[in-house]
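What follows is chain A.
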Amino acid sequence: MLSLSNRKKVIEQGELSFMEKLYLPVIAKGLGITVKHLFKRKVTIKYPEQKRSFAKIYRGLHVLKRDEQGRENCTACGMCAVACPAEAITMISAERKKGEEHLYREEKYASVYEINMLRCIFCGLCEEACPKDAIYLTDRTVDSEYNRDTFIYGKDKLVEKIDNRIDISQRKIKTEQKLDKLK
Partner candidate 1 sequence: MDSFLIYKAILVLVIFVVSLVIAMYSTILERKFAAWIQDRVGPNRTGPGGVLQPLADGVKMFMKEDIIPAHAHKFLFKAGPMIAMTTALMASVVIPFGKTLLIGGKEYALQVSDLNIGILYVFAMVSIGVYGIMIGGWASNNKFSLLGALRASSQMISYELAMSLSLISVIMASGTLSMSEIAQQQSGWHWNVITQPLSFIIFLICAFAETNRTPFDLPECETELIGGYHTEYSSMGLGLYLFAEYVNMFISSAVMVTLFFGGYNIPYIEKLGLAHNLETILGVLFFFVKTGFFILFFMWVRWTIPRFRFDQLMNLGWKYMIPLALINILVTGGLILIFDYFK
Partner candidate 2 sequence: MLPVLFIALSISAILCALGVVVSRNPIHSVLFLILTFFCISGHYILMNAQFLALVNIIVYAGAIMVLFLFVVMLLNLNKATEPHKSDMAKIAASITAGLLLMVMLGVIKGVSLPSFDGMMDSENGYVKNLGRVLFQDYLIPFELSSILFLAAMVGAVLLGKKNIEE
């Protein structure tokens, strides 16, 4: 047959030589190889104490950002839900009342914002679609649960806590680079 790639290697397996037929020398060679591995560096990462570092652009659990004054960025425009290829995002919008200016940045906000983590494919399109810098994917992972219902994350789990802000500066840089490219 004609070789198309010219990378074909013909390996001939001839008769075993006398030394190979004796088995024992070959076995001794194998034992030598395994005993070398006894003293090699172990590749295991001892998980709870020692964690594998994520890549800077890792796309994990989402976060709904607040601005510097602690107000929610999201204005419930629905762009993320439209962009989402897995249709994992739903929301219900509501109008900001008087006296709530310190809670929400825009006049309209999401009273309910849910992401189904079982549907989500962590593509990051929601983040690109967002005009208000509200949603970002972080280097955190979704916890494992026993119940399917618990995978629908509401605002209680998605919105970042005021006293526990989540750093997304690395992702922001990357997103900006992407936008620059588009321009």
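Keep in mind that, in the parts below, contacts are C-beta pairs under 8 Å (C-beta built on N, C-alpha and C of every residue); 3 or more make two chains touch, one makes a residue touch a chain; residues count from 1.
Inclusion criterion for the candidates: all candidates are chains of the complex that A comes from, given by their letters.
Treat the numbers as computed from the prediction; the structure is a model and nothing was measured.
Participant: Mark the candidate that touches any copy of chain A in this complex, from 1 or 2.
Facilitator: Here, the candidate touching chain A is 1.
Participant: Enumerate the contact residues on chain A facing candidate 1 in the complex.
Facilitator: Of all residues in chain A, those touching candidate 1 are 24, 27, 30-31, 33-35, 37-38, 40-44, 46.
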